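The complex appears here without one of its protein chains, the remainder shown in place.
The chains carry the letters A and B, assigned in the order they are written, with residues numbered from 1 in each.
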Amino acid sequence: MADYLIIILFILGIWGMIKKDNLIKKVIALNIFNSCIVILFIYLGSRTGSTAPIMEKGIKDVVDPLPQALMLTAIVIGICLTALALSLILKIYQHYETLSIHRIEEKIKQKQ
Amino acid sequence: MEESEIVYVISRKLAPYILLFGLYLISFGHLSPGGGFQGGVVLASGVILLCLSRGTTLTQRLFPADRIGLVEVGAFSLFLLIGIAGLVAGRYFLGNFLPLGKAGQVPSAGFIFFLNIIIGLKVGAGIILVCFYLLREK
Partner (left out) sequence: MNNLVIFLILIPLVASSFSLLNRYFPRLRIAEAASFGALILCLIFLGLLFQPLLKQKVINYPVGGWQEPLGINLYMDGLAWGSSLMGMTIALLALIFAWGEKKYRYNFYFFFLILIAGMEGVILTGDLFNMFVFFEILSIASYILIAYSRERKSILASFNYLLISSLGMGFFLLAIFLLYQQTGILSLREIAYLQLQTKGNLPVFNLAIISLIVGIGVKAAFIPLHTWLPDAHAFAPHPVSAILSGVMIKVSFLSIWRILRLFQAIKTQQIFLWIGAITAFMAVIWAIAQDDSKKLLAYHSISQMGFIIASFGVATSLSLAASFYHLLNHSLFKSLLFLSIGCVICSMEERDIQKLSGLGRKMPFVFLAFMVGALSICGIPPFNGYVSKNLISLSLKEHPLAYYLIFLASIGTVASFTKLSQIFRKDRAKRKNQGKEEASASRLHQKKLSRGMLIPLGILSILCILTGILPHLWTAAISKLITGEELRLIPVVYSLSSLTNSVFILGLGFALYLGIRSSLGQRILKYIRGLKLGLNNSLFLLVGGFLFLIFLGWIMEKGL
């Protein structure tokens, strides 16, 4: 059941980045895409064990902690990209005064 | 952003506990869920709560932006310094050169404790600076 959810999120992220007109919605779709990859790693990586990977006395069957560490790095990188994309959108709005990618491309075509 | 008395009072009371919780997450990173990045983001969220409730100019009286920039740059250099110290002490880059203690206590796992603190400070400072610049009122 959760596998289908992951596939739906994946397609939704890519579709949002391609079809949406507003630049901020594209960045939100990029975030959905990154979150989908994170969920994929953690969910399908947690199938190898049964409890959280905290080493206390008597706990033997822990899940694989490596995907969780990898996904921390991936989340950090996603945050950096989102912050950078939002600052770039701020500057684009100051120059072009619109957030719609169609109108920005029309303005560029008109200038030439 | 409109002023709201309830939000303003509660955020002033809540922010120190959020900062304390962030510090707990950083320092117990090698024993329980948490670590450098997670604790750093919680530290940043404490300061961002103050920003959102009252504005960045007032929050900068308590957390000035250039001091936080200094923390960020200093933490980056200190991380590289610890890595090179591992190199100088005979092992490889980022090799462990502090003694390992008993498992399950805070001062164990060598130098990961210090690296967690450094990363927590750097990430917290970075995200505070990002939000200071993006939430700035003209």
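The rule is simple: a contact is a pair of C-beta atoms (placed from the backbone, for glycine too) under 8 Å apart; a residue touches a chain by one contact, two chains touch by 3 or more.
The structure presented is a predicted model; accordingly, all values stated were derived computationally and were not measured.
A.B. asks: Going by the touch rule given at the top, which residues of chain A touch the chain that is not shown?
C.D. replies: These residues of chain A touch the chain that is not shown: 13-14, 17-19, 23, 26, 30, 33-34, 37, 40-41, 44-45, 66-67, 70, 73-74, 77, 80-81, 84-85, 88-89, 91-92, 95-96, 101-102, 104-105, 108-109.
A.B. asks: By the contact definition given up top, give the residues of chain B that touch the hidden chain.
C.D. replies: 73, 76-77, 80, 83-84, 86-87, 91-96
The rule is simple: only the chains that are shown with their structure count from here on.
A.B. asks: Going by the contact rule set out above, which residues of chain A touch chain B in the complex?
C.D. replies: Residue list for chain A touching chain B: 52, 54-56, 72, 75-76, 79, 83, 86-87, 90.
A.B. asks: If we count contacts the way the header does, which residues on chain B are in touch with chain A in the complex?
C.D. replies: Spelled out, the residues of chain B in touch with chain A are 31-33, 35, 37-38, 103-104, 123, 127, 130, 133-134.
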